[in-house]
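Quick notes on the structure that follows.
A protein chain is absent from this complex, but the other protein chains hold their places.
And then subunit A:
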């Protein structure tokens, strides 16, 4: 039995090495970096807590944080409504449902950066099919892009939740004379709470870390109005060449996300108890 434990540990070694070296170490390193003045080139020097006080003073960061939160609320609401609508539309097995599901899901096969480039052309004045609307709203074009690219994926996850609800529950509701809205409100939504929680968490964390869509579609403009938090991290590190400051912002973002996930989990636990 001893030998079996050794064999098992050996099989797990490559994963352990990779996870340790490229996940645990960088996680600790980003914390250490945030306590140092860490230029892109040259020797780091301990300077805590300058990178954290810098976070508070950074005007671009403040506006980026505000923009990212607004964007996250907007995307989470819209994406959830659209994805849930699609899932309800294609939940039953009937004619055409396979085609519809594929059509909604297909954008997921296109990489997100490619999708951003696609929409850059699609919404452009130069070659887009809707000239006169393209440049009107930087945020609007990013919202359209994200809805198109991610609605089908979230639809599929919500679909798994919808299909896990036993049919006889619906049957019982119908016999009791419940309306469609009552059934949805009193049965579908409560029974799907875990799936809804998963989807909402993924949407919010994904949006808080938005980068590709703004980097490619709007370049953060006009006048930095669509600069997201991760774009600020990138700018601190590779344009201002200050890795310590970038690490400081990363740590703040990491802690906020951890708190956010914990609170969300706690709230959901209490509700379902």
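Worth a mention:
Everything that follows uses one rule, which is that contacts are C-beta pairs under 8 Å (C-beta built on N, C-alpha and C of every residue); 3 or more make two chains touch, one makes a residue touch a chain; residues count from 1.
Following the convention adopted for this analysis, contacts and distances are computed from a predicted model.
Only one chain is not pictured, and the protein name UniProt records for it, out of "histidine kinase", "Carbohydrate ABC transporter permease", "Translesion DNA synthesis-associated protein ImuA" or "2Fe-2S iron-sulfur cluster binding domain-containing protein", is "Carbohydrate ABC transporter permease". For the chain left out of this panel, the touching residue among A:56, A:109 or A:175 is A:109. Only one of A:142, A:196 or A:237 touches the chain withheld from this view, namely A:237. Seen from subunit A, the chain kept out of the figure touches residues 4-9, 11-16, 18-19, 21-27, 29-30, 33, 38, 86, 89-90, 92-94, 96, 99-107, 109-114, 117-122, 124, 126-127, 129, 148, 151-152, 156-157, 159-160, 163-164, 167, 205, 208-209, 211-212, 215-216, 219, 230, 233-234, 237-238, 243, 246-247, 250-251, 253-254, 257-258, 261.
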